[in-house]
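Excluded from the complex is one protein chain; the other protein chains are retained at their positions.
Labels run A and B following the written order; every chain starts at residue 1.
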Amino acid sequence: MSMKIGTDPFHERVETGINNSFMRGAVAGAQERLRTRRLEAAKELGNWEEWRALGEEIRQHTLEHLDYYLMQLSENVAKRGGHVFFAQTAEEANQYIRDVVIKKNAKKIVKSKSMVTEEIHLNPVLEAAGCEVIETDLGEYILQIDDHDPPSHIVAPALHKNKEQIRDVFRKKLAYNKTEKPEELALHARKMLRNEYLTADIGITGCNFAIAESGSITLVTNEGNADLVTALPKTQITVMGMERIVPTFEEMEVLVSLLTRSAVGQKLTSYITVLTGPRDEGDVDGPEEFHLVIVDNGRSDILGTEFQSVLQCIRCAACVNVCPVYRHIGGHSYGSIYSGPIGAVLSPLLGGYDDYKELPYASTLCAACTEACPVKIPLHELLLKHRQVIVEQEGKAPISEKLAMKAFGLGAASSLLYKFGSKVAPSALQPFTADQRITKGVGPLKAWTEIREFPAPNKERFRDWFREHKKGGEQ
Amino acid sequence: MKVTLFVTCLVDLFHPNVGKATVELLERLGCEIEFPEAQTCCGQPAYNSGYVKEAKEAMKHMIRTFEHAEYVVAPSGSCATMFKEYPHIFKDDPEWEPKAKALAAKTYELTQFLVEVLKIENVGAKLKGRATYHTSCHMTRLLGVKDAPFQLLKHVEGLEVIPLPNAHNCCGFGGTFSVKMGPISEQMVDEKIRHIEETEADYLIGADCGCLMNIGGRIERKGKPIQVMHIAEVLNSR
Partner (left out) sequence: MANGAIHNRDTFLQTIAKRLGREPITSTVLRPDWKHQPQWTVFQGYSQDDLLEVLKSQCSRIHTDFVATTADALAATLKQTVAQYGGGPVVTWNDPRFAEYRLMPLLQSEWPNEQIDVHIWDASAGRKNIEWAEKANVGITFSDITLAESGTVVLFSNSGKGRTVSFLPQTYIAIIPKSTIVPRMTQAAAYIHKQIENGEQVASCINFITGPSNSADIEMNLVVGVHGPVKATYIVVTDR
């Protein structure tokens, strides 16, 4: 699956992540800042819960009528002279884009940040077609010149790198000779990229929200790179996940307000650009030719299932920014370009359980993600649903766990069995017990006691005490 | 007032003192405590592991066990939350959904019961020292009980409550997560303990035995001089 990053097994990726102390420091610091900013931005509005409810309602309505709105969108794009390609699979999308590139005899392509093109693994296809592909989002650019290091966060892709690492990469790859100051690094990138925009044949963008009523696409950035990518090259190709659509400008506005506040705590980002078709006659800048590629790539299989609400996602990463698991293991541990809670829900759906069966378990179900989500996706409940599917349909749960849970079902449903089991537990665990606690357990207790002490079951259960207490016995 | 105690399996088996404190506290406040012996577990371990069928058996058993109760009180935010989830889990089940709703409606977490139903904030407790309080995730985010514990602790004579930095962070328990994802859980609980240490508290107080077993077990393993107490025990101190 193309959204996959790395080949190491899950527990090894986690170990690598946990041992990467710089990454963890960077992630923890970023989470703290972004979380605070998001809360402040929400507080400033005063009625954030109403906004969330509106966001949810808009997304649910749109998904329920998705075919209608995609029909309307495509008609309106075509009316304005743009071309629309509906791609069922990643391969179809890549094939179409490749064909456009070849037809245009393009040599240089500039891109603004797009998760879906990462998902369909577009860049290698373009490079194989003989193109130079340049990512222009600063974070993506850093990763690209660092031998295609994968993104670790859906909004801040280079979050895992520190400025010294970036300086070294710039020195090695871009003949950079200044310091690790972010201002100097950014200025250098600006200089390097300016010329690329001016000489590129094609600009490729993602799409934050398509607007059905007008056939427009909305791009949200702080850097302004999407404006340059779409204003200068003669051909523009925009790639969107099929669910990234709203009925009208009015819903776009609401979702953009939710997105920028949730992602970075800003009321709006510096550049929000709404583009409709190619440039108008008489216009000087903007593309002569516009292609919109609408990608399914597994999304339709989610529609109509218990997981449908995950398609409400507007890719703000608020869930990632509050996730304690993400904080300790970092984005690469998820093995997918989609990391954090949204990644743990989405990756198994788009990429299958074979590659991502551990992700639904990499959560304490603390619900910080659900609480943060601006469009009210019940993320922790969807993780639970995954576990249920893994147990009931996929049969991927370990046999020992199945037996234990069977026993649990019987035991907890029968007071007699429960009473008996709990009565004998202290003596069964006696060999491992010392001083009222268990330090070295066996079975599932072993994993617990590798980290912490475990209290030995009391000889006198609460129920035994209560019986005496009620009798008026001492205590 | 008649209170039916849902003591939770963790308390029953591992922390009977929490159950005792809950009973003594509520009795002192004038409640008559009833403990249905048939009670077992709310089903959360199985439910959160994806074993819904098995969990539902336990849940039905609990619904039957507490059917007669007027108020169900549990010294655990997480287990009380589970009862509150039953209607969602039995949705569209004509037989069990109404029963699940009835149970959910009368279930309270202990501190919530004290503040919202008994309308008591000062229970007359005394405990000398410096404490910090761990807000458990299910209790705050899902059950929505955020202030009650602090309102109660504020009135404990002699107790100074220091805010816990980054209190919103999970402690890393997560039921089976603590064993299935041991290395991640370890990082999370260590981070929690670092924040607890920053408060220089003598006591770590919580309202969920799951979290307390996790944090307490790690504190013990590391030999830190912090005493872990359930809020029922604190409120029952005199």
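The rule is simple: a residue touches a chain if its C-beta (ideal position, glycine included) is under 8 Å from a C-beta of that chain, and two chains touch if they have at least 3 such contacts.
This one's a predicted model, so the numbers in the text were calculated from it and none came from an experiment.
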Which of A:224, A:352 or A:444 contacts the chain that the document leaves out: A:224
Residue among A:9, A:130, A:304 or A:443 touching the omitted chain: A:304
Contact partner of the left-out chain, one of A:47, A:179, A:400 or A:430: A:47
Selected residue (touches chain absent from view) among A:15, A:146 or A:213: A:213
Contacts of chain A with the absent chain, listed as residue ranges: 26, 29-30, 33-34, 45, 47, 50-51, 53-54, 57-58, 61, 64-71, 74-75, 77-88, 92, 96, 136-139, 142, 156-159, 162-163, 166, 182-183, 185-187, 189-190, 193-194, 197-198, 213-214, 216, 222-225, 227-228, 230-232, 242, 247-254, 256-257, 264, 266-286, 290, 294, 296, 300-301, 303-304
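Definition applied: only the chains that are shown with their structure count from here on.
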Whole-Å separation of chain centres (CA-atom averages), chain A against chain B: 32
Residue numbers on chain B that touch chain A, as the complex places them: 7, 9, 11-16, 19-20, 23, 35, 37-41, 43, 45-55, 57-58, 60-61, 65, 137-138, 141-142, 168-170, 172-189, 191, 213-214, 216-218, 220-221
Residues on chain A engaged by chain B in the complex (per definition of touch): 11, 14-15, 18, 322, 324-325, 328-329, 361-368, 370-371, 384, 386-392, 397, 401, 405-406, 408-415, 418-419, 422, 425, 437, 444-445, 447-448, 450-458, 460-463, 465-467, 469-470, 475
